[in-house]
Every structure is written in C-alpha cells, then in structure tokens.
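I'd like to ask you about the structure that follows.
Removed: one protein chain of the complex. Kept in place: all other protein chains.
Per-chain numbering from 1; labels A, B and C assigned in written order.
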C-alpha cells in the first residue's frame, strides 16, 4: 500500500503545507494545477521537490474556485469537466516534462472528487477526459464497497483505477467517509495508526457502527499540513511493510 | 510568406473574433491560453476549428490579466515569465494532444510581446522558457531592422525564430510599429494591400518618413475581428503567391 | 408596470449588450457588480449612462464565476451568500455615490437568482443580506403563483419586494418559467407583444397548457443584447400606458 498526499497547495504569497518535509515519507504527490490552488511558480517548485525525492506524481485538478479552494460543488456539463481536466492535466504535464518528469495518475480535488463519487455523470466525464488524454493515466478514487461498479465503468472506458483509503477518517458502513460535520469524523492519532494497521494487515476498516468492512486500497491518503501531521505520516510509514 | 492570426480570444459567454471565417484564409493560428483570453472550452473549440482547417497552431501566452486583455505591462521576474509560459504552453499543448495536434511555435501576446521586444531580460526569459520545453517550438516575434541581434541570442539559446510583419500597421524607420496613439498608425485597406504587395515582392516596407526599409518576414499578422477584417484577409491571401 | 434590463455585462475588452441604446426605453438598470461580469471601468461607464438617462439603478450580484457568467450553481453557505452580496452591493453603491446616484434595489443574477427562487435557505440568505444593508433596498424576484409565501418571509425580514415578469418567456402553470431546454420556452416577437399586453391589461399570462394565470408584476424584464432585442423593447414600451 502506497502513501499519497495533496501537495503544491500554496498560492502566490500564501503558503500551505510542509511539502518539503512530508515528501520524505510518501510515494505519490497529488499536485494542485492552478484552479483551486497552485500557480505556475508553486507548481514548478513542487515538481522540483517531487523530483528530488524521486516520487510518483499525479494531477490534482479542481473546479475553478480559488476562494472556495475547490470545495464548493459547481454545476458543470460533461464537456466543461472534460475540458477543465484536459487544461489542468496539460498544464501540469507540460511543466513536468520541462523537468523530465511524467504524470502517472489523476486525482480530482475537493468537490470535483465528491461529485465524481456521488454523481455518475461526473464520474463518466472524468473517465472520458482521462481516456482521451494521450498519455495513459490512472484515476485515483475512493475505495468503497461499491468499487466493482466503478471498476466496470472504468474498464469500459479503458482507464485503470487506483483506490485510496484515508488514514485518519472514520468510515460509514458502505465504505464512504463519515462527513466532517459528524462528531468523530476525524480519527485521533492512536485510532489512525490502528486503522492503518488493519488496512495493511487485513485489508479492512472498522466502521462507525463497529463492523469490519473489507476495503481494498492501493494507496493511503495522508496529510502534510503541519508538524503533527508530518509526524503522523512518518509513523504511518514505519507501520507499513 | 505565411499568414498568422490571433484566435481563440473569446472567454466564457463573451465572444470575440470570427474565428471560423478567418481560419479559411490563414496558415497559422495563434491560440490564447487562458491568461488574457480563452478558457478550456474556448481552447477546445478553437483547436477543433484549426484541425478542421488543417492549419499550423501556436501558443499565444500572456501575462495573467483577463480584465486588461494582457495588454498592461506587469513587472515579472525571469522565473515568473518562464513558469507562466510553461504553464500556458503546457495547457494548450495537452489540449492539442487530445485532438492529435502539435504546437509548432509560441507568440507572446500583448504587453508580454512588447516587453519581449523592448527589454532584453524579458526576451531572454522567453527564449529560456522555449528552449527548456521538451518539444521544439519556434518563437514568433516582430521583424525589425534589429533582427540580427535577436537572431544571435536565439541561436545561442537554440531557439528558431519566425519573424512577423504587420499587414495593416505603419512602420517607423527602425522597423518598429508606429504606436497606436499616433495618427495614421493603422493603414486603410488600400494602403494595407500595397504594403503586403511590397513585402511579398521586395521584402520591404515604406516607413512613416517615406523610406523603403528592407524587412525579412516569414509570416504576416492579420486580423479576424469583424467581417471587414475577414474580407481584407481574403484579399491579402489572393495577393500572395 | 416598469421595464428592467440587465446591463453593464461587458468585461474588459469584451463587449456585451447595446446598453446605450436600450437605456432609452427602460426604467430600471440591473447593473453587474464584477463577479459574473462588469469590471470597475465597465461599472463606471454603465452608471454614467444610467445617470444620463435618469433611470433607477439596482445591483445585479452573482456567484463568483466569470467563466460561467454566474450561470452555474455553486454551493454556498448562508454567510458566504450574505458576504458576497454585501461586497458587490457595496462596490456598486460606492461607485454610484461617486456619481451622486443611489441604488434602490437588488436583483440576484443567474444561478443565484434561480437558487433564491428554488431553495429557501438561499432566499433567506438574500433577505438577510438586504435587511442588514444600511440603505433600504428592495429585492427583485420572479412573480409566480407562490408570491404570497415569498412576500411573507420578506415582510418578516423587513424587505420590500419587486415582482418581475418576463416579456419573452413562456410560463408554466405554477408561474415559473418554462426551462430554456424546452421547445417554445422563448416566445417569438408576436407572442411576446401579446404576453406583454395581457400582463399590462389583465395582470395575467397564458401558460404553456393554455390556462390564464393571474400574475402580479411590478416590472417586466427585457433584453438589450442585439438590435432586434432593442427594437422589441421599443415596441413593448409603446404598448405600455
């Protein structure tokens, strides 16, 4: 199981995330592409860091909403989603190529990620966009108990999937995340490490109702927002084989 | 001598230019990349038009200034220019690749174009950005009597140049354009056709002071803003061999 | 019955609407505030035009979405709506004050207008924003058969309402507009004039199913996008007492 982290989410003068520190412990950098965070200078710097740490890179595209950090759902047509993905993936891909790097996957950000998981039309638009992109790119999405349904549509579109689990989020019985508005939606350090251990050993999580839910995850989403978060990632790294 | 035209300069609901009409008469489409005009949907549509007309495509990147249409000079460092060019060229290049198209050149837009012609540091930044981009791209710039100086720096950077002349603009004695603030800076239809003819036959223009100035141009910049402009392009096309 | 029109919807170099022509025939100018259209220069110019024509002015605020022209619904919290309304109303109000003008109403634009009519939480947020603004401002909204419900909430909030009807849109039986995706959603010229006449004389419209629906409208929304639209406004003006 790999570790992935959202990176490059600074913008102009505003800094966010301890990217240089967390890069030491992760395998996959989800790099913001300028629509919810990231600007050409931030992207250049983030790519250079990823290169120095020799980690896999993916595009982390979003709805065009800097103020809302891409977390506000916006009504978009199929073609608008396809085009905004191509634009953002293209921009990141071009800047990566300048540094002799290649993208290997796409992980939609924020509201676009949630809409992809919740609305079939958005999922199809994301698949279409990735399938049309000339370089083969995998799509990273949430590992839920409905994975086979997503898997089938992806196969039809010719897109390979990467399922991710969350280290520090509590799961509902259907494998979706407990909404942040719920108490206990976010796990404490001890609970996080236990969840990671169970995922790594048994491929399962204990849900909010106490059930053990099998969850096949290729990669685990971690965070590098602050020193505590980075310390957690180091501990998670040490737990994994 | 080829004909090039700025295209894809609509944005969202705002339409600009008769792109579909002027495409019939030109060889090279300078496509806006989203910073002064163009959005992912406009870019997708413009690329499809260029593909249908089977014409060469180039990136038309700009300073980040939608309200000012990229026409207001903005202080940028060398690295900021390099990064904003890589981002915009990358975005357009990626969207082109989806349609099996490849960019062949870069023509900076508006204030970035003027700054490139007038400030060596900006010219060097543009050259560096293009030289670093993995796909070989030519740089389109203004044909002036100082062409050899630009040529030498470009050769050192390993970048091929495309010199452009303007069909409808009056020239100063040094081969620069008479500023739009001057009376008679823009030629009328008859004068435009005469200037094109002289450029095509003798590689020269008559300057504002009446001198005949040799001007070696690879391509001629024309406009498709309105029906009259498109009609002029058709007449110019007919004049050329 | 007054005539209102969306104005000031140019942005930077992009022109939209024949504002100076349509101003001759209308009573109320709904002026874009910069989030879906309009920039400080456009707003200044539009206010000057409204002053010259001595017509009433209102704020036409929107979700922050230039590319989507404010027509894409975006998830916003109550406070986000209140704050974006105060910002936009404040900006327009300040620019109006420079020209010795005062706003008298607010008409939300596009998706914000539709969300206000369709989601009670959005309507309440809009009412709260207007009630908190120190200058008394009316709220312009769609005249439907559910007007009494809106009226009651507005009275509780202390906000006066202006109900508007649409000259050129076909009505459903509940007084809402037939969606643009439906055939015949937009009336032709003859139908438009008939609808205006019936509204003016009897305060009613003929709905899509042929029913005569009473509709109390304080103002009629017209358009100034092109010469044909302006000519229609002139004819509508002549029809009204």
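Just so it is clear, a residue touches a chain if its C-beta (ideal position, glycine included) is under 8 Å from a C-beta of that chain, and two chains touch if they have at least 3 such contacts.
These numbers were taken from a predicted model, which means no experiment stands behind them.
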item	value
Partner chains on view for the chain not depicted	A, B, C
Sole residue of C:132, C:155, C:211 or C:235 that reaches the chain not shown, by the stated touch rule	C:132
Per the touch definition above, residue among C:80, C:194 or C:218 touching the missing chain	C:80
Omitted-chain contact residue, chosen from B:21, B:67 or B:235	B:67
Hidden-chain contact residue, picked from the options C:7, C:26 or C:43	C:43
Residue ranges of chain A at the interface with the undisplayed chain	10-16, 37, 39, 66-69, 71
Where the unshown chain meets chain C, residue by residue	34, 40-41, 43-44, 79-80, 82-84, 86-95, 97-98, 100, 132-134
Contacts of chain B with the absent chain, listed as residue ranges	64-65, 67-68, 72-76, 111
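Just so we're on the same page, only the chains that are shown with their structure count from here on.
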item	value
Both-way neighbours, i.e. chains that touch chain C and touch chain B	A
Centre-to-centre distance between chain C and chain A (centres being mean Cα positions), rounded to whole Å	41
Residue list for chain B, restricted to those that touch at least two other chains	none
